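Only a single protein chain was left out; the remaining protein chains are all shown in position.
So, subunit A:
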Amino acid sequence: MSEAVPPPIPRRRRWLLWAPLGVAAAGGVGFYAMLRGLSSGSYDPRGVPSALVGHQAPAFTLPPLEAAGLPGLAQADLIDMPRPVLVNFWASWCVPCVIEHPQLMRLSRDGVPVYGINYKDKPADAAGFLAQRGNPFARLGRDQPGRVAIDWGVYGVPETYFVDRGGIIRWRFPGAVTPELLRDDIQPLLRRYA
């Protein structure tokens, strides 16, 4: 008796056998890329692009921090500049601000103007922070109500904006400026917009 042989799988459908493996491999590659990005800081799942990139810095005028002896900051200071500047939102109560502080100091030592906006802070605390750790800022505005921060689209300190010579915001980073970020993002921007 001849046993009935099942018909062969049509060639067109044979690749389907490999599909689960392919899907798993693609998922693995994606997951690996995500982990790599997370560890290098280039991928932030909570990161949100700024709506202000490519636009003029918003209109604002902020009073100085008296104890620091620095001039305040206004939109007028961000127009027609001899070189690009960084605008850094920070507060003495913010832990990542302590982490990024050495990088800001380094930028300021290298002659890059770093303008600070002190967000929802007590003047005495802010002055104490700068006296203890050093002051990287060329100008410092005080935004006690946090209203100017909203105009910039800030959703948490620290946030750093790169403003070109014409006063256009070219880049924004929410979070602490790390040495890697300084090397991979900020330095190239400084060269590009010098």
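One rule holds in what follows: contacts are C-beta pairs under 8 Å (C-beta built on N, C-alpha and C of every residue); 3 or more make two chains touch, one makes a residue touch a chain; residues count from 1.
Please note the rule applied: contacts and distances are computed from a predicted model.
Participant: Just by its UniProt name, which of "Molybdopterin synthase catalytic subunit", "Cytochrome c-type biogenesis protein", "Heme exporter protein B" or "NADH-quinone oxidoreductase subunit E" is the chain not shown in this complex?
Facilitator: Going by its UniProt entry, the chain not pictured is "Cytochrome c-type biogenesis protein".
Participant: Looking at A:50, A:92 or A:178, which residue reaches the missing chain?
Facilitator: That would be A:50, which touches the missing chain.
Participant: Touching the hidden chain in the complete assembly: which of A:64, A:123, A:146 or A:166 does that?
Facilitator: Only one listed residue reaches the unshown chain, and that is A:146.
Participant: Would you write out the residues of subunit A that touch the absent chain, in ascending order?
Facilitator: 1-2, 4, 10, 46, 48-52, 58, 120, 146-147, 150-153, 155-156
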